[in-house]
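This is the structure I want to talk about, given as structure tokens.
All protein chains but one are shown in place.
After this line comes subunit A, so read on.
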């Protein structure tokens, strides 16, 4: 009999993504290797982090253990965070999850997980039965009165976990925060009722990922990759028009009460990149959508589309400085000077701002264990401190993102981080209204 997993190909792909872009390697399959603890242990000891899958008719339950299977009981005795999940056949993307500090015991034909002395889940291999305690089965949405007969048990090695201690939290972030964040932003209403729509402006050097961030936000709400804002790299800015992008939920959904404004990138040379004299007009809301920017000549009030008496809703309510995190160590002095000049303008208009560091390679490394905020050890890095001070952005308003530019499908982990950053921007913008005279 072939040693092939029971997972369908699409389930396997979704699972790999949900568990943090990992690879799953099948080590043990009960129908081939036998329903005995000794067989599991033979195949799975010392194989690194594993996920144990138990297939019940339409439901699949999974247990992700960071500590490897071991023949010596002592080894698994120390409680460790263990990730339990379940999903209905073929919809692995909608898994229910729970993290518990559990210890594992493998003996006399059973695989048992304990949390503070209580048995939470046990797999009885001899008679292929699974039992789950009340609270866990509630959390996982597996409702049973008694033990459940399962069809099969498989164990996979999980490859591609970079950081053990942070790992479980990283994947729970995606499954726990993504949907609530999305729901919150979908129903978001600015609390200042005199303005119906919040405008966030992205400013930063050429190629820092401003347009990509807009596409990323649009993609999350659209549920597929979008490419409305032109993205790419060249010596001069790819974005040559001032654009105000509304954000829509779903394909036929409504527009959400915020929009993101894209502009040309800043360039260290004079006469290249966004014209500094355009910035005050943009901030005040005088510049019309689709205005063709000219690096050498700012917009003038004579322009036919110039908005000469912008109302509060036309103006920018939050500025996001977008900077490639890999470049912060070698920003040229001319670029720094330009950024400082921009910062002065922003400050004089009283607009709140955030700092967005793009192109990180592993977002979660930067985050605190239990929230989506940047970790202290990261923010205390002198360069990040330096940039945030230079732009007078408080460190708690400094964020990292990884834009949707190097994959072809959405990823729940990325979604979460992008949504989080957006929500913080909106909160910062609200502070701007509260501060109005």
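We take it that a residue touches a chain if its C-beta (ideal position, glycine included) is under 8 Å from a C-beta of that chain, and two chains touch if they have at least 3 such contacts; residues count from 1.
As a working rule, contacts and distances are computed from a predicted model.
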Q) Which of "Interferon-induced protein 44", "Ras-related protein Rab-30", "tRNA (guanine-N(7)-)-methyltransferase non-catalytic subunit TRM82" or "DNA-directed RNA polymerase RpoA/D/Rpb3-type domain-containing protein" is the UniProt protein name of the chain not shown? A) "Interferon-induced protein 44"
Q) Quick one: which of A:35, A:226 or A:294 touches the chain that's been left out? A) A:226
Q.
Using the touch definition from the top, which of A:47, A:70, A:93 or A:294 touches the missing chain?
A. A:47
Q | Where the unshown chain meets subunit A, residue by residue | A | 2-5, 8-10, 25-27, 32-33, 42-43, 45-48, 157, 159, 212, 224-228, 230-234, 238, 240-241, 246, 248, 251, 290, 292, 304-305, 404-408
